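The other protein chains are all here in position, but one chain of the complex has been omitted.
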Amino acid sequence: MSELPLEAVLFMFLLVVGIVVGRLRNLFGAAMLTGIFSFLSAGLFTLLTAVDVAFTEAAVGAGISTVLFLATLALTDDTERPSERSWLAIGVVSVTGLALFFGTFDMPSFGDPEAPIHKGVGQHYLMHSWDEIGLPNVVTSVLASYRGYDTFGELAVVFTAGIGVLLLLRSKSAVMGAKAKPIPARSRAPYVREMPIVRAVAKVMLPFIMLFALYVQAHGDFGPGGGFQAGVVFAAAFILYGLVWGPRAVQRIAPERLLEGGMAFGLLLYGGVGVAALFAGGTFLDYSAFTPDHPSHGQHWGIFLVELGVGITVSAVMLVIYFVFTARPRPRLPKKRGPLAPPRLTAVPELPVDHSKERPAP
Amino acid sequence: MTLATHWHYWVVIALMMTGLHIVIARRNYVKKLMGLSIFQVSVIMLYVTMGKVEGGTAPVYVMKGEGHDAVPNLEIAYSNPVPHVLMLTAIVVGIATMALGLALVVRIKESYGSVEDDVVIEKDRAEEEALES
Partner (left out) sequence: MTLALAIIGTVCLAGGVFFCVVGGIGLIRLPDFYSRCHAAGMTDSAGAAGILVGLCFFAEPLVIAKLLTVVAFIWLSSVVSTHALVKAAYARGVKMDNPRVRDWTVRPEKGTEVETTVPKAAKAPSLGELAGVVGGRVGVGVGVGVGVGVGVGVGVGV
């Protein structure tokens, strides 16, 4: 009960931020506020003892999601046109809210240990996962072993999203698919010449970020962590490099073919572990079949390989999505340029309009 | 059913309705996706608050004993790990669909020249009428 004021204040902040996101017409500010919303909810998750969820929400929601929104806003308008108040929308939302409010009358109290949600498999996992799997982090053992099939499907969804974004946004511009040539000095990202502080600090931080990603990957068995968070943090290191040195520089160290291969390889590793369990005599994704006389050792090996697959695919997909967004030709350049802006190096690119696709006759 | 025992449900419902209102009432596609993200986080919040056990700690075993004989302390209360696992999946799937949605918005902007809902629908209608006539 002593956390109640903190939770109440954080919930209040969440509500205020949510309302302001709806009303802000400057989409850049709204994207930043969405990141703040995710970060506040990550703090709330920590207070509600959901540490794995908090870690993932902070990495994914406050990190990758904000970067993607900003990349999209760079390619579309960054101001919303004003819309008049829609009474129908307010009515629908109020009716739905009231219905949900009446629905909560029968729900169990906050933190009630006798609630029906705690009576099922959750108890079994908590009581028996040490004997059956032997990992201190119950969430990892549930995620990778007890509910390993769901996680396989989730990884397939991430992979499909990566393929979908590639299909939609891959462009034949000079950056994607370029062979690794040395970058001529004039074509480096224009502001790199004038950002010595950012460059220096980014150089210092990059190895630590990658090391932390490996730590999170390996430590997922003992504390909050695991494949998803590690993949996102690893991708964040490369995204930082790309933000400071430009997309061509990242293409040299993480070429597109390697990333696409990584996307598929992680998913194949996960499925391969499952099929190997079939060959070893168990059912699909039954890691105990690897070492029949000592089942928890097999579980450890299976979970390690499976989380590795998750980490590889997630980092590759996040990187591919980021590259594809930043390599898309921009429709316009900013009009106002202050005294420190460098001279324009290339001509303003044309807005690519699809004239070739005609609609078929009905 | 009192304020003290159910307040978190109501806050989550308020958040959900905020997100839903943004998705329905705003015309800009990027703003709609932001509202969708808010809605998603509030649903995750609902499940996580339902998974909390009063006085429970994070579902990572507190070990008692030393070294290889360490055994988890099963007397203390742990929060339910199943909603946490489900919500981990939900977050990752949510970011995947968000990325796909944003890619679609970029293509819509390139094809129609605008990401406002009414402009896009108007252009579609004008094209259809031009094709029929």
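Every chain is named by a letter (A and B) in the order it is written, and numbering of its residues begins at 1.
Assume contacts are C-beta pairs under 8 Å (C-beta built on N, C-alpha and C of every residue); 3 or more make two chains touch, one makes a residue touch a chain.
Everything numeric here is computed off the predicted structure, so don't read it as measured data.
Q: Using the document's definition of touch, tell me which of A:L47, A:A74 or A:V198 contacts the absent chain.
A: A:V198
Q: Where does chain A touch the missing chain, residue by residue?
A: 1, 4-5, 8, 191, 194-195, 197-198, 201-202, 204-205, 208, 334, 336-341
The criterion applied here is as follows: only the chains that are shown with their structure count from here on.
Q: Using mean CA coordinates as chain centres, what's the gap between chain A and chain B in Å?
A: Chain centres of chain A and chain B, defined by C-alpha means, are spaced 12 Å apart.
Q: Can you list the residues on chain A that touch chain B in the complex?
A: Of all residues in chain A, those touching chain B are 7, 11, 14-15, 18-19, 21-22, 27, 30-31, 34, 37-38, 41, 44-45, 48-53, 56-57, 60-61, 64-65, 68-69, 71-73, 75-77, 80-81, 83, 85-86, 89-90, 92-94, 96-97, 100-101, 104-105, 107-113, 115, 117-118, 120-122, 125-127, 130, 136-139, 142-143, 147, 150-151, 154, 157-158, 160-162, 164-165, 168-169, 222-224, 228, 314, 317, 321, 324-325, 328, 331, 351-354, 359, 361-362.
Q: Quick check: in the complex, which residue numbers of chain B touch chain A?
A: Touch list, chain B to chain A: 1, 5-11, 13-22, 24-28, 30-31, 33-35, 37-38, 41-42, 44-45, 48-61, 63, 71-72, 74, 77-89, 91-93, 95-100, 102-107, 109-111, 113-116, 127-128, 131-132.
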